[in-house]
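Here the complex is missing a single protein chain, while all its other protein chains stay put.
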Amino acid sequence: MIKGGSFYFSKSHEWVGRDSNNKYHIGISDFAQSELGDIVYVSLPEAGKTYKKDDKIGEIESVKSVSEIYAPVELKVISVNSKLNDTPELINQDPKEAGFIAEVEISNDSDAEGLMDENAYKTFIADSRHE
Amino acid sequence: MNNFRYFPNSKKDIAKLYRVLGVKDKKELFGKILGGIPLMDAALLTTVPKESDEEALYRFFLNIDSNIPAKNKTAVFAGGGIYNHFVPSAIDSLISRSEFYTPYTPYQPEVSQGTLFALFEFQSFIAEILGMDVVNASMYDGAESLAEAVLMAMRLSPANRDLPVSRKDDIIIISEGVNPSYTSVIKTFAGGTGVKIGKVKLNTQTGQTDIMDLKQKLANGGGRAPAVVVQQPNYFGIIEDLEELERLIHSNSNSGYNPSFIVSSTEPYSFGVINPPGFYNADIFAGEGNSFGNYMNFGGPLLGLFAAKKEYVRQMPGRIVGKTKDGKDRDAYAFILSTREQHIRRGAATSNICTNSSLNAVRAAIYLSLCSKSGFKEIASLNLKLAHILRDRLLSSGLFEPLYEGDFFNEFSLKLKINGNKHNNMAASEFIEKMAERDIIAGIAVSESAVLISATENNRLSDIEKYAENAKEVLNA
Partner (left out) sequence: MPKFPGIKGIFLDEDPLIEQGSKRLRGIGIPDCGLKKSDLKKDESAYIDAKYIRKSPPELPEVSEPTVVRHFTRLSSWNMCVDTVFYPLGSCTMKYNPKINEKIASLENIKNLHPLTPAGLIQPVLKIVYDFNEILCGLTGLAEFGFAPQAGAAGEFAGLKIIKKYFDLKGENRKTILVPDSSHGTNPASSVLAGFTPVEIKTGKAGTLDAEELKKFVSKDAAGIMITNPNTFGVFEKDIKKIAEIMHNNGSFVYMDGANFNAFLGSVKVSDMGIDLIQLNLHKTFSTPHGGGGPGNGAIGVVESLREFLPVPYVKVGGKSTGVEKDSGEKADGGNKSNNRKDNSYSRQVYELSEDKKNSIGRMTPFLCNFAVVLRAYAYLLSLGRENIGSVSEIAVLNANYVKKKLGKILSGSDPFEEGLCMHECVFSDKAIEENGVSTIELAKLLIDYGFHPPTVYFPKNIHGAIMIEPTETESVRTLDNFIKAVKEIKFKTKKSKAVKSPQKTKVGRVNEVLANKQPVFKY
């Protein structure tokens, strides 16, 4: 569904993906899922709701940690990936496709473009590892 | 001087430790660590007695034990939140195993399967008794458990919690049938949120929570009631009509507030005879479990029970044991849903509870196994009957009158009349003290002139007779 689109990343490791139909999805990065380990529970955002950038929109739990999911840009949730309720491991298996968090609407395309692209994000991770 | 018996390092060992560390003595050791903070000399503390050998220590406590009411000649009819039940010897024997009482909380599941499995059985048995979905691995005591239930209900209501909610207009509605100590504990725990407490009167005739008053309280709160709390049987021993209460509470949805129906109990043994809270669709149960295999121990430690509907499990406080598998597909047990807890979620945890009442819970698991299905019901039934026989016997003397007429399980309240005169009441506390001189703990004072009396399988018909005869002498003085 997001195939062939472009991905943009936040410093808190969420992605925004724009597909060929100009539809937007959000999720968490491959790096984030690997740091979390086996994901056992996801609390999803509310469909129909508008969130400002950096608002807390949900939570991801592994056995012994909890991480918050933040809105990478200002967005409105169109629908959530309800498959995650029963199979949260989709995020581990396929964070950018089947493990997406929600389909969203974005008011300004430039908001997403203002985030890091794949290359910038890779550098960002490498840098933060050295800290 | 010889080494003290609890220290396995000899003087020689200790000298070796100092040598390895390159430190001369205690003064230097602590001096290096503490900087300017002075080292104290405990040997000069007058408030701490001198060392005691084991035999002297035992005699000291034996002497204390022999100067308080003796188990073998005192008839205990006091309840009010803790009950004098029989404790089979097998429990003491099993619990005295170091493997149960000396480990820490089972954070390393592979070396704690015994405790974890026992707690899993505890959860299973309590879930059966209460008719509830999920039971946790224990809270401190019934009162604290109930306070946590109220806090949990506040997390559940209003359902939409996007905006920071001011709790100043919220009202926790509590029946006056709830043990007043429990209500006090709720105030201590929930007070920090600013929430108010609204009390519902009891029907003066039956002693049950007054439905009309509850209706009014729910309406007056403008719908901002996260919870309604009742106790079953209530503080005065009366069996509440949970069916009617549930209907009213669950139909009261208002501005995002769906009040949780919280049922408490100080005597879950009652659920051997009467319908349990789960039968009446209670959202949360929080009460005391000391009746199951634990001694009264002068009021503690106790055993807090906590249960809820499955859909609310992520808002539950406390530890929960879950069943799983190990790498070789063998059954294994571990704490689950730990992300609710303070060691992971810190300030956002569902509770700050950590160490709780594990050993008491294991006692309860052993006890309920020993009771078995038929025994549990039979003992509950025995409690019911003894209490009714005692009440009938006391009322027939003409020296008592009932405080309430509602049905009860093993506890009831009576008013006292000196010489049978309705207008000449004896103070309940005076009656209790006078009875105590006669080796009868006659109950507890629930008002100026009313006594709350309980009977359990630890009371015999002869104790009941003794109670009645002594009461007659005391009240006819």
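In order of appearance the chains are A and B, and numbering begins at 1 in each one.
One rule holds in what follows: contacts are C-beta pairs under 8 Å (C-beta built on N, C-alpha and C of every residue); 3 or more make two chains touch, one makes a residue touch a chain.
Please read all numbers here as calculations on a predicted model, not as lab measurements.
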Positions on chain A where the hidden chain makes contact: 38, 40-41, 61, 63-64, 88-89
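FYI, only the chains that are shown with their structure count from here on.
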Inter-chain centre distance, chain A versus chain B - centres from mean C-alpha coordinates, in Å: 45
Touch list for chain B against partner chain A, complex: 162, 314, 338-339, 344-345
Interface residues, chain A side, partner chain B - complex: 41, 49, 61, 63-66
